[in-house]
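Heads up, one of the protein chains got dropped from this complex, but the rest are sitting where they should.
Labels run A, B and C following the written order; every chain starts at residue 1.
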Amino acid sequence: MSAPIRVTVWGENRHEQLEPEVAARYPDGMHGAVAQGIEAHLGAGVRVRTATLDDPEHGLTEEVLRDTDVLTWWGHAAHGEVSDEVVERVHRHVLDGMGLIVLHSGHWSKIFMKLMGTTCTLRWRAEHDRELVWTIDPTHPIAQGVPHPMIIEEDEMYGEFFDVPAPDETVFLSTFSGGEVFRSGITYRRGFGKIFYFRPGDQEYPTYFHDGVRKVISNAVGWAVTLRPERTTPTLLRYETEDFYRGQGYGGALNDDARAAAAEAGL
Amino acid sequence: MSAPIRVTVWGENRHEQLEPEVAARYPDGMHGAVAQGIEAHLGAGVRVRTATLDDPEHGLTEEVLRDTDVLTWWGHAAHGEVSDEVVERVHRHVLDGMGLIVLHSGHWSKIFMKLMGTTCTLRWRAEHDRELVWTIDPTHPIAQGVPHPMIIEEDEMYGEFFDVPAPDETVFLSTFSGGEVFRSGITYRRGFGKIFYFRPGDQEYPTYFHDGVRKVISNAVGWAVTLRPERTTPTLLRYETEDFYRGQGYGGALNDDARAAAAEAGL
Amino acid sequence: MSAPIRVTVWGENRHEQLEPEVAARYPDGMHGAVAQGIEAHLGAGVRVRTATLDDPEHGLTEEVLRDTDVLTWWGHAAHGEVSDEVVERVHRHVLDGMGLIVLHSGHWSKIFMKLMGTTCTLRWRAEHDRELVWTIDPTHPIAQGVPHPMIIEEDEMYGEFFDVPAPDETVFLSTFSGGEVFRSGITYRRGFGKIFYFRPGDQEYPTYFHDGVRKVISNAVGWAVTLRPERTTPTLLRYETEDFYRGQGYGGALNDDARAAAAEAGL
Partner (left out) sequence: MSAPIRVTVWGENRHEQLEPEVAARYPDGMHGAVAQGIEAHLGAGVRVRTATLDDPEHGLTEEVLRDTDVLTWWGHAAHGEVSDEVVERVHRHVLDGMGLIVLHSGHWSKIFMKLMGTTCTLRWRAEHDRELVWTIDPTHPIAQGVPHPMIIEEDEMYGEFFDVPAPDETVFLSTFSGGEVFRSGITYRRGFGKIFYFRPGDQEYPTYFHDGVRKVISNAVGWAVTLRPERTTPTLLRYETEDFYRGQGYGGALNDDARAAAAEAGL
């Protein structure tokens, strides 16, 4: 428990460059606000860095990811500009055991969609709804110290049907002034990695300065750290009868004769 | 309940071409045996066709998929030869509501991996293990009329850890002579589609002539048919306050000013 | 699919006797309104009877339960008056495979609490909130043909935290004018029985005349019917090695010597 959690806060950082009012709202970027919130809550327990879309390799090199226990992801206007190579790399690290926290409009990021396998669509409205975040799993680590309900005075509305797999755990449900509902805090395990999706947080509102939102993200950072001693990729191996621990590399689907026949047949 | 269920049985059909003993075991192909099993159990309740890898577009054109209620998938030696375009097409049809039954080595097919988001790896051995298939969800439609346990005298071994998302429902668990265990009958909902993965069935054994195996696949066909009146894609739409039913097309993440700024900045 | 589903609609029928405005609202009792709603939707597919608290054995004799495929339960003011013997009987029938639909204030009935193992408490207010019922499991049989959202103009508010086990499936979430949220349509499997809890429906509102509410209850009746060929009680049995199908009666926890020693020791 001694080494600080290594957190990388990824931000798309486009709205901040293109919209003066967003830049004014988030002078250090939304990623800056998220990073500061985590530091404010976890202090010496974390070592936080940020990375953005316009950094080389989006700031997510193999070296950075290997040095990251938990990655947080906010994107919106430029999901399509995230390179497939980086998405593959992040995906592998998640399956190997890196924690991932996907925020708000990150529901439509390539990495989240790849992990979910669905469209990740929802209903939506940007009209100053009040959001109430209700806890329905009160013993969950991510819910500790969070008001019930947590009130966010103004935020974008996301509503059901949210096209994601049935969550492993539903920690929070949000309602909006207009009467909509959303599964706003949900967990998934994929490979050896733990994933938390958290809904609040739009560029048009100061949501990432909200102390409760910061508390949830900080709790999620603690929760998402793998407990396994090392990061490894789940691998298909052959195990002989009664040899439960020494798997052997997979030799392929065809035996020698079939391989020869395939070559001959041009298959 | 009057119209027959339209089933497409997809088979890779490579082992049958390349390995004489497989061709002898499955003279009509493994897809043929699966198709016959479904017809034997469901009779006039189904209309079954088959399609294979070497057919144009692998036999899975837009027209065929639109005419398919439930698709079954067996592949092994040539997962990599399935075209990405066909995989995208099948994926969309599943999310729109087509049922999908993935068999045995189909765990490593592109379509299953895309729907799961994980490596779908497992431990494995081809050594004539006896497989016992135990029901742990006795009220599930797919388990009706299936012996408890169902005995398969010889089959390949698949063991845990099976790197898939936690299933929505675990219907069957298999054990093997060697002591391994596997979640062998599991369900997932993705988009508007229902998915069943079923483990038994290897080219080296006559598993698809086993009546219990055929019963399970037939039950799964009935279960996987969508109940929704039409097939549609989950879509992100904007809904105005108090207008719960008429969503509007999504206009994109940036407003006009921001789009202009992005164009100017070359972003 | 030929024999009609045998439904018993159980109503406490106390508010109707004690409160003239409830009697005026539900001239045939709330149980009458629920029964009529099921008949209106399922017609010849069901055979519905009603039973109430003041009937001998609350109308739930062994004979009646044996003749019931699905039991619906509404109680509120007199949960404590339901005899423990009848609760035990209903409990056994549910575990044996009888379907159970628990409505609204039935969350605090003895039978629901016994099946859940928790306090089944919630937050509450009777103040004419509008309820919106949202579908989050759109492929579920119980959700078919139900508007998204379903609007109930006035009803009592129930809010989270609802102290029940994590549901097997969450079909509906409700929101209320005041901003509260509730898991309002949830399923559980217990023993060989299927259970659906559905929130709407208070004596102070005409909720059981609402066609959508009636549609949901009717869908749930169809869903809750067991598919197993007979009703049996899960039983602990001894199975010898390699004899997978013939279990033997359990002889007790102590061997003969230990039993003698216990008798001698007065234990």
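Just so it is clear, a contact is a pair of C-beta atoms (placed from the backbone, for glycine too) under 8 Å apart; a residue touches a chain by one contact, two chains touch by 3 or more.
Just so it is clear, the structure is predicted and the values come from calculations on it, not from any experiment.
Across C:72, C:105 or C:207, the residue that sits in touch with the chain not pictured is C:105. By the touch definition given at the top, subunit C reaches the unshown chain through residues 14-15, 17-19, 76-78, 95, 105, 108, 114-119, 121-125, 127, 129, 159, 161, 163, 165-166, 168, 177-180, 188-191, 233-242, 244, 247, 250, 253-255, 257-258, 261-262, 265, 267. Take subunit A: the residues that touch the chain left off the picture are 1, 97, 132, 137-139, 141, 144, 147-149, 151, 189, 192-194, 226-228, 244-245.
Summarising the interface, subunit B meets the missing chain with residues 130, 132, 134-138, 148-149, 159-162, 166, 169-170, 173-175, 177, 179-181, 183.
The definition used in the following text is that only the chains that are shown with their structure count from here on.
Here B is the chain whose Cα centre lies closest to the centre of all protein Cα atoms. Chain centres here are Cα means. That of subunit A falls 27 Å from that of subunit B. Note: centroid distance subunit A to subunit C, computed from Cα atoms, is 38 Å. Note: centroid distance subunit B to subunit C, computed from Cα atoms, is 34 Å.
Residue numbers of subunit B whose C-beta contacts span two or more other chains: 189, 244.
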